[in-house]
Structures are given as structure tokens and as C-alpha cells.
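The complex appears here minus one protein chain, its other protein chains still in place.
Entry: chain A
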Amino acid sequence: MSYVTRVWQDHKAAITPWLFLLPGILMFAIYIVIPIFQSIAISFYRWDGLGEKTFIGWENYRELMRDDIFFTALQNNVIWLVLYLLALPAGLLLALFLNQTTRGIRIYKSLFFFPFVISQVVVGLVFSWFYDPSFGLFNTALMKIGLSPIAVLADERYVTYGVIIAGLWPQIAYCMILYLTGLNAVDGEQIEAARLDNVRGWRMLWYVILPQLRPATFIALVVTVIGALRSFDLISIMTGGGPWGSSQVLAYYMYEQAFSEYGFRMGYGAAIAVVLFAIMLIYIGFFLAKMYRDEKGR
């Protein structure tokens, strides 16, 4: 027996899982882990993507501190985050509403789920038309009730909210599906026990049903936070960050600095990406800590 065969024979059980994990680990390393470190490294250079890299230390970060658009983007990301969280209660309400057995309920469920299935690009286009000052439904409706039209996407005051509402549409659908699945697992006898205790309506929801939906809430929270922080497609389709950078978010600003026609500032873009990564890291840390606690608690 050769040495290799003998090692294999003796440690089969220990080696096999790693063999199965290998393709995934390789992919994850090549496309996720290594690029993260590369980005962090690049953020300390000035680089146009083709020519010489020049090490400039913290200069990119110092420039960020002076960059108004960066702070607008940061602020908008916070607004996105806060408003995106509305997807949770809205999804829950929809799920509660759709969690019944009437004829054709599946059709209604599918219809409500539909926005999540279609591409963000399509969602962006649909909402661009919806807001269009000349033929959009939104302004047609405003005029019907006697208000003057608002060019939502051209107005600095409203543009971010307009895009967020477009983003909420599929996000609510996603949360709704998560909650619908969660509601399936709710114990009917607990609800009946509570009914005997004269608990109903909001108190039933709060004290009996929501605690049972905690796993669904947790997943919905995580995907919503991540979804808000990496918002990109809708900005790109609907506003391109405008007007005058007022609807910028970090992900899109990074792309604009690093890859768009304004110049290929790889280092500066990387610095923005690192800031975004740091923010996400807070949530990922929270996520992992919670997973770890749950695993241990079992």
C-alpha cells in the first residue's frame, strides 16, 4: 500500500467533509474573501486601474471626510436602512391578511409575491414611469385630487424616498413570504389557549404570534438590512444618483468613482467600499453572534 492510500484509509471520515467543502471554499475564497482583502489594500493607493499604483496611505480616507457627496450617500444609506425596515411590519400585515383559506387564495398570494420575482431593473423602470411628470400614474392621481404634479425623481427633497418606495415593493413581498412560511408553523393550540384567556387582536399578535415568528423576523431583518445597504440597481436605473448627487448611496457612489466615465479612481472607490463593508460587518457580526447563541442554546 502506498503512503497516500494508507493516509486515506486511516482518515477517510476526517478528510471526506473537506473534500466536499473544497469547491465551495475555493469559490468563496476566489470571489469573496480574497477580493475583500484586495479592496482594502487598493484603498491605500491612487490607481486608475491600468497604470502605476501609487501608495498614498490614508489619503483616500482623508478625502472622503471632505467629500460632501460621500456624506450625502452615507446619510441616504441610513434613510434607506430605516425606511426599508418598514418592509417587516408591512410584510407581516400582508402575510396575516393572506394567511387564510378562501377560494383562490393561492392566486392572491402569487400576485403579492410577484414583485419579488421580477428583476429590480424592471421594478425601477415601472416606478420611473409611475413617477413620470407627464404621463405617470402618480401625477395623474395627484391632479385628479386637485394637487399640483410633483416630479419626484427630479426633486432633491423627494428623490431618495421615491426610490426607496420602489425598493420597498419587492422587499415587502419578500418579507411577506418569509412570514407566510412562519405562520404555517404557528401552533394553533397556543392561539386557542390564548383565546380562552381573553387575549385577542393586537395582544394576541404581540404576545403569542410574534414570539413564534421570531425565526422569520430574524431572517427578514437580515435580508432587509443587507438589501438596504447594498441598494444599487434602483439608483442606477431610476436616478443615477442624481439630481446633483442627492440620491447617492455608498454602493452606487463607489461604482461611479471606480468605474464610470468620471474617471477610474480605483483607490477612492475601494475606500468607499471599505466603509460600506465596515458598516455591514456590524450587522454580520450581530447575525453570527445570534446564530452562534441559537446553535449553542439547543
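Assorted remarks:
Methods note: contacts are C-beta pairs under 8 Å (C-beta built on N, C-alpha and C of every residue); 3 or more make two chains touch, one makes a residue touch a chain; residues count from 1.
Note that contacts and distances are computed from a predicted model.
According to UniProt, the chain absent from the figure is "sn-glycerol-3-phosphate ABC transporter ATP-binding protein UgpC", selected among "Putative DNA modification/repair radical SAM protein", "Cbb3-type cytochrome c oxidase subunit I", "sn-glycerol-3-phosphate ABC transporter ATP-binding protein UgpC" or "Hydrogenase maturation factor HypA". Checked against the hidden chain, the listed residues A:Ile40, A:Val199 or A:Met280 yield one contact partner: A:Val199.
Residue-level contact of chain A with the missing chain is found at 187, 189-190, 192-199, 203, 207-208, 211-212, 214.
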